[in-house]
Each structure stands twice: as structure tokens, then as C-alpha cells.
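To start, the structure itself, in C-alpha cells.
The complex appears here minus one protein chain, its other protein chains still in place.
Per-chain numbering from 1; labels A, B and C assigned in written order.
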Amino acid sequence: MKLLFIGDIVGVPGCQYVREVLPGLLRAFNPDLVVANAENAANGKGLTRKAAEQLFDAGVEILTLGNHAWDHKDIFTFIDEDRRIIRPANYPEGTPGSGYTVCTVRSRPVLIVNLMGRTFMQSLDCPFREVDRILALHPHIHHIVVDMHAETTSEKLAMGWYLDGRASLVVGTHTHVPTADERVLPGGTAYITDVGMVGPSDGILGIDRETVIRRFITQLPSKFAVANGPRQFCAVLVELDDATGRARSIERVYIAEQTPAPG
Amino acid sequence: MKLLFIGDIVGVPGCQYVREVLPGLLRAFNPDLVVANAENAANGKGLTRKAAEQLFDAGVEILTLGNHAWDHKDIFTFIDEDRRIIRPANYPEGTPGSGYTVCTVRSRPVLIVNLMGRTFMQSLDCPFREVDRILALHPHIHHIVVDMHAETTSEKLAMGWYLDGRASLVVGTHTHVPTADERVLPGGTAYITDVGMVGPSDGILGIDRETVIRRFITQLPSKFAVANGPRQFCAVLVELDDATGRARSIERVYIAEQTPAPG
Amino acid sequence: MKLLFIGDIVGVPGCQYVREVLPGLLRAFNPDLVVANAENAANGKGLTRKAAEQLFDAGVEILTLGNHAWDHKDIFTFIDEDRRIIRPANYPEGTPGSGYTVCTVRSRPVLIVNLMGRTFMQSLDCPFREVDRILALHPHIHHIVVDMHAETTSEKLAMGWYLDGRASLVVGTHTHVPTADERVLPGGTAYITDVGMVGPSDGILGIDRETVIRRFITQLPSKFAVANGPRQFCAVLVELDDATGRARSIERVYIAEQTPAPG
Partner (left out) sequence: MKLLFIGDIVGVPGCQYVREVLPGLLRAFNPDLVVANAENAANGKGLTRKAAEQLFDAGVEILTLGNHAWDHKDIFTFIDEDRRIIRPANYPEGTPGSGYTVCTVRSRPVLIVNLMGRTFMQSLDCPFREVDRILALHPHIHHIVVDMHAETTSEKLAMGWYLDGRASLVVGTHTHVPTADERVLPGGTAYITDVGMVGPSDGILGIDRETVIRRFITQLPSKFAVANGPRQFCAVLVELDDATGRARSIERVYIAEQTPAPG
């Protein structure tokens, strides 16, 4: 079983680039399941119905979210109905939407879980206990994908090792920069600290870089806008054993438009 | 001119692994200058005279530091004397040691600057203004290496773009996980968000992983110890134009001991 | 029913001052129950058996804790046995000790609960949900005291209003400075944002002020020591209706040694 996990898709340029790039990838790699983090799909902050539909049309099957899940109010109108969209599971009980979903891939159930870290982020429930709880609800599912949306490398690595041998894949999202530490951990869990993002390559995390730099320098508030220019696509391709759910391999997928060469 | 920049070296395993690996790398790549971040060299926290000497003996020529610079009090006994060791320049005036140093490489002056981010870190002076000030002091130096020790990808990317065309190399350190975004920016500055670390591969940031996981789960204090087991070495190799200081290329260097294959 | 709640007791000077001051207060006000926050009793960080015994000997009956609960390892040897000592209830399940205790005062059960805020603090469970859970376990207790140990005024005020009409007293602790906002909320809950501390008046939060100032200015690590000199005692005296548990009044108690007059 092959999975493609796509990192945070940023704004219109990100959604558009998924539509341009994904069909070719599907032909080339023929993944059995495509999951993507969509917390920044709506103009950098949140997810609209329209952006979600575009991503589904392009071939994404499951969307995960993160701290920006609620930034566009549109989400509240559809997150409770659409089983293909999940938000971090460790938001407190009563939060709209679900923190995990199960779909059928090659006749087998696959559990996809979205978690969020707490260090330098919001005050959520413990993601470690939450994932234990969710896994206990699905003792017969062996193919398990976890999106750990977190700020620090330590909290993501802790989740990877915590789930080693229990999940098929643990990917980090949120920092928008792909890490080069993809590996299959000793217990059979594929892991990467951050998948990276899909969106403008020459912005900062997909945002117009002049605005971001000015904010660091002035410490004054400023409106962030999604950047323009060449785009990049970051994902991981993971191969799982059909019977056991253990990962056989994980590799980074990186596609980018030509950027101007240094002068 | 070729530079090798080595990421955060963690504890005895990290220092030892530098000694094992670096001689072969020097033969293979023949870099003209070797710089390393040593904020974790002394048992994970700080830098001792002894650890510094080991790294110099192994072939490192300049050591940078970070938020852990002051964790071992030994540092105060030698940081004012040794021009080969620098600490983040944006610590306030009067801080022991220097935030930059100049050395001669292939008959040309090379300026090495250490900076620290502020987001989720200590309350230091503005690293953007500080680097402007330092560059203005050295208008005739064209080969400039900047270690931006920071937590967030956005603050490191902001520094990379801010210095594009003004520095030869901007590397991020601190998160201990190598990123896969190395590139030469349009203005000629080589950039990577994080170089990664040198130390135990199967810990969390080089620390015993059971302790780290337990701390996330219990939220109780616990003593961190450097991990054992197989080790990794993360660096970047950068080639600069001798005349202009512009970067021609940057590539990641990753060496690791054999880890047990997934069962 | 009269309660005396004493704020964070800092180090030897704090414990000693409680012993000097409390007997007179007991004679003067004749409270039916004396509770104190003891997270800083052991030299500023944590609680030792010896410090706890001194406070019990002085007339304190129940000790609450906070983020410093675990700073002295002694706590692990007695917190599970001693029902008079509680730690924040929203530490995760499995944490040593208990987050609440029940004692009998004037033939009535009194429930004392310790909670901790999350803003700018550790990643604990939700204190609002946790207190709901604890109150639901004790539907027949009407005299309820809550120590909300938190950094921000907003999180403490939120807890006060959240429990208005359900608790008899909600006090804030942790910031060591008494606030002047004590009142009985409309539903009958006595409230104060921070009780203040017991310890050296001319330090900063009870700590030697030169060290604290130096740390702000240098951003270098430094060992904090409990200050010397004149001492202060901060508490609140609350009167509850015996039948309903509603608060009738809350007043601040402030006692201090003579400090040198301004020159």
C-alpha cells in the first residue's frame, strides 16, 4: 500500500499548484491514498469549502488541519458533515469535527489521526494520551497515519518514537520547511519531522517575505499576504506492508518551479 | 573557497563522532574553513575548555554557540580570551565574549557572526539590527558566514532573505533536525534553515528519548541525559567565489552509523 | 465559618514568619480552617517534609502547591501519603498526590481544590473541565475552596466567574503580589486575583533582587536565592454561610515588619 502525504498547502498558489502537480504524481507513483494538510489553504489561514473541493477534485482524499483550522469561519459550516476532513484530535471534547477518520484502502481500513503539539502552541489536551485513546478504539486497524502538527522538533520526535511500532506513519507538519530526517524507525513506523509546504517558494512559509521581515524588525502588527512567484510542492511517499501496516520505506517528494538563478 | 559548517555537537558522543568522522571529510572535501556550533558539546549543555580543545584538535577552527552557551560555568573562564569561540552577537553589550570573529582563509578575511532568534527564546537585542551593525564595521569583507540560532523556521528564513546578497552563508542551528531546504538564494547567499546535529541518532535531539517522552507526558521535571547508541553527523558544505564571496553551491553532508534495520 | 487562606510562602523567611505571625492571627480572628500555598516553602522551590511540618505546627491545616511543586524531590516521598497536601488537580492522571482533599470543619465537609492555569505555564489538562469533574464528585459539599495557581489575571478571573455560585472561595496564587480586587461575586463566591506571598518584602517575589534584576539585564542564567530582610504576610480572611457555603465577606490580611523609611 502506497501513501502520499502532502504538507501544509498555502493559499491559492498552493491549491493551484496541487492541481497542476498532483495528477502527474498520481500517474507516476500510483499511491493508494492521498492525504494533505490544509490548515492554510484559504488564503493562508483556515480552510473554505471551495478550497477543500478544489483539493478533493485534484485527487486529495483526506484533509488534516492544525492551529489555523478555525481561522476562516467557513469551516464551521462543513466540518461536522464531511468525514474526509479532520482537525487535531486533542482539541477538547465538544469541538466541532472529528480528530480522526477511517477509510478503506485496498480493502483494508486505514485510520488517519490529526494531533497538535502544545509547546509554544495552544493549551490542548495531551496528544500522547489522546492518540492512545484513539488507537485503543481501533484495535484491529493496522494501517495508521498520524499528522502531528507541532512547533518544536522535540515534540514531534517524541510522538514518532512514542508511536514506533504502533503507527504506520507519523509526519510532522506546521513549520512549512521540509526536514531531511525521514526514516523508518526500528519498530516499523515511517517518520519525518516536517513534510514541508506547498506554496510560494520565495516567501517565508508561503507569506510575502517583506511583510514578515518587517514584522520581525519593527515588532508592529502587519497583515500577512500569501506570496507570489514560483511554487514548491512537498510531500512524502510511504510504502506500507499490506498485511502488517509496517512501513517499508519513506521518501521525500519535492517538486518546484524554476527559480531565477543567482545573478 | 570551501566551507564546512557542522551543526550542534551534542555531548561526548557528538564530540567523539566529530573526531572520528572529520579527518576523513577533510581529506575528501578539503574545506578551507571548518566552523561548528558547540552549544551542546559539554554533556548536552554548554561548552567546556576540554570539549573545545577536542573539537579544535579534530580540525574545527571556529566554534559558535547559542542559548545553551552559559549552561556550563567553564565558559566564563575562556570565552574572553579565545578568538576562535563566539557567542550570539545580540546578547546585550557587556556580555562576555564576542559575537563575531574574523579569520584569514586563502589570504582573504572571513567574518563569522553568531546570532540568536528571539521568538520563543530569550529577550535579546534585535538580531537584524545587530547583524547590520557588524557588517557595517567590516565593509571590505566579502566572505561572511552567519549562524542564526533560532527556534522558528520563519525567523531563520527571515534572516536568510534579509542577508541575501550581503552574506555568503546563513545557516540555522538549534532545532537539531536537518532541513531539506538548502539553496543559494537569488542574491548569492547560501541558506539552510537548520544544519542538524552531531550526536546520538536514536535519542530526541541527542537526549535520551525515554526521558524526553516522559517529560511531555507527565509534565514533571526530569534530568535530561545525552543518549547512547549510533551517531549521526550533520553539516553543510558550501563553495564560495574567492573574489566576490558569493555562494556557488550548498550541499548537505550526512553521515551516520548503521542503525538496526526495522525487524 | 471563617477561612484563612495564606499566599505562597517563600523559603525559610516565609516559613519562619508564618510561625511568628499565625498564632496571633488565630487568636485574633479565630478561623475555622487555615489553608496555605506552599510551593515555594523549601528554599523558594518546592516543599520538603520539614517545611511542611513547620507549617502544620504553626497552625496551617491544608497545603496547596503549584508549578514549583516538584522542584524539591522530597515531595515524592510524602505527597501520596499526606491528605493535607494537594497539588494542582489538572496534572495528568497518574501524577503523584491528589488535586483535592476533603476535611471536616464545624461538622461540615469542606472541599479544597488546587488548580493550575495554562497560559504561559505548563501543558496541563483543562482546569475548567477538571474542576467541573471534581465538583460533580462531591454534589453534597457546599463549602468549596479553590486555589487557582496561574500567571495571567485573565485566566484567574475566568475561573472566578466560571465558579461563581458553585464555589465558596476562588483565590489566585503564583504572582506573589497581592491584588486589590477582593470581592464577593454576584453568585456568592469570594474572589481575589492573587493573595500575595509570605516572605522577604524587599526582594522580588521573595528572591534576592540584585540577582533578578541582573538576570533581566544580562539574560544570562543565574542562581536565585531567597532574599533577607524584613518580611510580609499576605492572606485573605473569608466568612462563609454555614448552611449554604456562600461567602459573606472577603478581606485582605497584610502584616509586615517595619521597613526603613525613605531617607
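Operating definition for what follows: contacts are C-beta pairs under 8 Å (C-beta built on N, C-alpha and C of every residue); 3 or more make two chains touch, one makes a residue touch a chain.
For clarity, every value in this text was computed on a predicted model and none was experimentally measured.
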Residue in contact with the excluded chain [from C:151, C:242 or C:257]: C:151
On chain C, residues whose C-beta touches the chain left out of the figure: 120, 126, 128-129, 151-155, 157-158, 161-162, 175-181, 184-188, 193-194, 196, 202, 204-205, 209, 212-213, 216-217, 246-247, 252, 254, 259-263
Just checking the interface: what residues of chain B touch the absent partner chain? 92-93, 118-119, 123-126, 129
Which positions on chain A touch the chain that was left off? 70-71, 91-92, 94-95, 122-124, 216-221
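Everything that follows uses one rule, which is that only the chains that are shown with their structure count from here on.
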Just the number, please: Cα centre separation of chain A and chain B in whole Å. 29
For chain A versus chain C, what separation do you get between their C-alpha means, in angstrom? 43
Expected list for chain A, residues touching two or more other chains, is 126, 129
